[in-house]
Each structure stands twice: as structure tokens, then as C-alpha cells.
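What follows is a set of notes on a single structure, which appears directly below.
Here the complex is missing a single protein chain, while all its other protein chains stay put.
Chain nomenclature is as follows: A and B, assigned in order of appearance, with residue numbering initiated at 1 for each chain independently.
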Amino acid sequence: MDLQVKNISKSFRGLRAVNNASFEVPAGSINALIGPNGAGKTTIFNLIAGVYAPDGGEILFEGKRIDGLRPDQVCAAGIGRTFQLVKPFAGLTVLDNVIVGALQRERTVAGARGHAGSILRKLGLDAKAHLPASSLTLPDRKRLEVARALATRPRLLLLDEVMAGLRPTECDQMVEVFRDISRAEGLTILLIEHVMRAVMALARHIGVLHHGEVIARGTPEQVVRDPAVLECYLGEETQV
Amino acid sequence: MRKEFVYLGILALLMIALPAFVGPYALSVATLILYFAYTGQAWNVMMGFAGQLSLGHSLYVGVGAYAAGAIFFHYGIGPWAGLWVAMLLCVALGLVIGFLAFRFGISGVYFALLTIAFAEFTRIGFDHLDWLGGPGGMFLKVAQRDTWDVLNFRGPPLMYYYSMLLLTMGAFVLCAWLLRSRAGYYWQAIRENEEAAQALGINTFRWKMAAVALSAAMTSISGVFFAFYYNNLFPHEIFSMNRSIELILGPVIGGIGTLFGPIFGAAVLTLLSDGITEALAALGWEIPGIKQVFYGLVLLAVVMFLPHGIWPFVARLFRITR
Partner (left out) sequence: MSFDLVANVVIAGVLTGLVYGLMALGLSVIFGVVRVVNFAHGEMMTVAMYAATLLFGALHLDPFLSMLPVAALFFVLGYALQAGLINPFITRPEHSQFMLLVAVAIVMVNALLMIFGPDARNVQLDYQLESFEIGKLLIDKARLYAALAAVLAAAGLFLFFRFSLTGKAIRACADNYLGAKVVGLNVKKYYAFTFGLGSACVAVAGCAMALLVDVTPPLGPYYTLLAFVIVIVGGLGSMTGALLGGVLIGVSEALAGLFITPSAKSMFSFGLLILVLLLRPQGLLGRR
């Protein structure tokens, strides 16, 4: 097991955002976290990534506890993440953005530049390497966000709604990229997604969150038929 | 890139040869430009690179000046030793302020206010320290000024010019090197988006502290220079908010975060303000405060119309990239 989330909870000033959630992400697989808005998905990401510390429970990565670590320590431990609202370094070039990430694992700037270049090629951004990040379109910004996180050579990648705002063809391209990387480098991916097209195409396992609790787990086929899931998305069945 | 090196080389040569072409007044103006260029560059490290707005930077100039000055005044020890004490004290101060600010999550305007509060606190405090001369000031003995006494940093204006030139060039080279190094990348990342920087493994607290420490150290050297150039120190003058604002005008007008901005801004500002004061004096108008009104209006114009500073605008004209 690569990532183990055990009974974590988090409250914000009385509002229980995450309530006793548990799930596991096996190494090398692609998993998804889905659920309605406000279900607590991004909060769980933030808990894993070290932005918050859980009020209770544990998070283990590769057997070691990571709950309570700072975000930069979590990155050093091998977890990369993207943000729901992309956060590019607007004043820097695309290449420089990725170099910042690459410097996490490379000792020299030259080495980081080389590694960053190869990542940009993988994501199809190398033509735009010397453009300012602020000039990119949204799909490219999303790609940049992913490239930056990948440059830190993570073993687990947390993707927060990367497909939002992308057209179906762009979405498919991203799916291909993730499939390739996961296959080639054994990268474990956990994604939060609303775009079911991507979820069904990528995820081997899905966890469904509702009101901060995990209400269902399983393969895509199982989850889609789970009555609890249907209820939380579509409401109760009533006789007219 | 080639083109920029050529320009830089020409500029450097011009600056080195300058004293041969100009009179003593112009030389003192040039020294002043370099002083503001250097100090502005030092401030720029904190603001332009790490994104922390310090409006109380006169604190480091003052502490640096008083540290070296007091050691010379009371013990007769020359500025080369005093320099280290000054740097040490200023770095310690900077680290304290940085620690308090960053640990408690103070940023933006609140951080600026914190820096102002510290500077003001020190200003009033020094007014009450008699060992440092109190409000009446500290006066350093001025020995003969014709020979170059580098050990005690006393000599003709030419010596001060070249010292400041050396400092400014050194700061420029240092900042250029830093910008291309890991530190430069990390600082700019923090400046652009601290949260994203953390997610990429950057210990933002440590790097912000480093920026503050470096900026404080560099600024303290300004203070030491100030002490031995002007030879009199008054708390209400050296720690004043006016000074803090004066320091940052160069980089703000020239272009925060750029390499050449502070130098360019300092030059433009000093030359223009001097020109205006001269012109007004020629017309018989010697009014206190007019220079500052001018500064204020220029600052206003730049903030409104050229928010990234004048240098990026000029650079684009000449198609230079930094």
C-alpha cells in the first residue's frame, strides 16, 4: 500500500469537513476521489499535502506517517500536488516554473533545466518554454501545473480537478499523458474529479465522499451502481 | 545576452572614468546616486526577490552606521572591524523581525507596518541613548582628507566615489548571480505564489529569512559608509521614515525585482531632483520640502502609469531582457 488514510477528521470552526474518512491507494495505480461539491475532497488533499494537520487519525505514505508535516516536507517525502485554482508563477517563464519544481531533486540549476525540459516535452509544452506563464491559456496552465509537480519526481501525484474547464479532446489528451506516465514510471495517482469521462477512463479504484465521509469504495462499475452513491448524486427515489 | 554585456561593460568603463571628466560637485552627486543605487539594490533583495515590503529599512542603515560609528568614536577602531559588528547586528535584527513576522503569518501591509514600527521604535530609543550621543547626535572625528587612508576609510571624495562604485558593482554582480541560482528561483517562486512554492518542496520560512538577512547585511554596509562619509549621525534623521521612503524610491521607480531597476531609478531620481533644486535656486526659490514634493509626484506618476517601473519600459525600447 502506497498511501493509507486512516480515520482522519478535520473541523473548521465547528464545521466538520472530513469525518472519520479512511481509504487506501495501492502503489502504481490510478485512483479517484469523487463526490458532490463541499464533500470534503479538497480538504482531504490538503490534509495529505500538509496544508492542514488532521484533528484525528493518521496518514501513512510508504509506511511512514506524514500527517502533521509541512507542505514542503510532504513534497520532499515524494508527494506532488496540483491546485484546483491553478497557481502559476506568473512572472516567470514556463520553463522557469518547472525548473523551480525540478530543483527539488536536482543539485544544480543546469541539471534542473535539463530535467524541466524533458518534462515539458512530455506534456507538449516545450514550444512555449520561454513564454511568460501569464500568457498561457487555461488548458496550458493546467498542463504547466502538472509539469511543475511532476518535476519534483513524486511517487504519488495528487491531481485536484485538473480536467475542469477542458474541452473533451483536451481532456482525452490529459488522460493519455497520465496513463503513459503512470505506466512508464509506476507513478501512483490520486485524482479529484467531477469530469466522469476522465474518472471512468483512468481510475482503477474510486472513493466516493459525501459530507466528509467515505460512503462507497470500489471499481468504477461497482461505484456507479451503488445505491448510496446514486442517492447522494441524484437524490432519493420517490414514487410519484 | 551578448548585447547586454557590451552595454554593461561600456557603462562600467564610463563610471570608472567619470572623475576625470567632472568637477567635485558632480562627483558628489554621482556618489549619492551610487549610494542610493546600492542601498536600493539591497532593499530590492527583500522586496523584489522575496516579495516582502519593508518600509522601515532605514533601521538597518541607522544601526549599521551607529555600530561602526560608535566603535570608532569610543574605541578608535576603524571601520573594517566595525563593518562586521554592523553586519552582525543588522542581520540579527533582520532575523528577529523576520521571525516574528513569518512565524506569526504577518505579510503584506501588516508586515510593512511592522517594519515601520520597529524603525520608529529604534529612532525614539536611540534618542535616549546617551552613549550614542542622544538626540544631539554623534560626531566622528574628521581627519585630513587629502590622502587615501583606506584603513580608517578617510580620504578625498574620489575615494568615496570609487568605494561606492565598487560596492554597487559588487551588489549588481551578486544579485545577477543569485537570480540565476537556486536562491533566485526559490525567492521568485515565493514572491509569485508562496503556497505553490511550498507544494514544490520549498521551505518558504527559511528562504524568506535568508532574503531578510542578506538584505539587512547589505544595507548595514550602506550605514557604515554613511557614517564615515557624512561623519555625523542623528537618530531623528537616520532612522526617519523619510529616509526609508527615500531608499525605496529608486527601486520602485526603476523597477522592483529587476537587476538594473534600482540603479536606473536612483540615477533618474537624483539627477532630476538635483536639476529641479538647481533650477529653482537659480530662480531664487529655495523652499524646504520642494524636493520631497517632487519625489512624491514622480512616485505617484510611476505607480499610476508605469507600475513595473521605468526600467522595464526603457529596456523594452532597447530590447534588453533584464
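To be clear about the criterion, a residue touches a chain if its C-beta (ideal position, glycine included) is under 8 Å from a C-beta of that chain, and two chains touch if they have at least 3 such contacts.
From a predicted model like this one, the values you see are computed outputs, not experimental measurements.
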Please identify which of the visible chains the hidden chain touches across the whole complex. B
The listed residue (B:M241, B:I276 or B:V314) that touches the chain absent from the view is B:M241
Answer key for B:A20, B:M304 or B:L317 versus the chain not shown reads B:M304
Against the chain that's been left off, what residues of chain B make contact? List them. 53, 55, 100, 104, 106, 108-110, 112-114, 116-118, 120-121, 124-125, 127-128, 241, 245, 252, 287-293, 295-297, 299-300, 303-304, 307
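Just so it is clear, only the chains that are shown with their structure count from here on.
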Chain centres from averaged Cα atoms put chain A and chain B apart, in whole Å, by 44
Contact footprint of chain A on chain B as seen in their complex: 180-182, 185-186, 188-189, 191-193, 195-204, 257
Can you check the complex and tell me which residues of chain A touch chain B? 49, 51, 70-72, 75-76, 80-81, 83, 87-92, 96, 99-101, 103-104, 109, 148-149, 151-152
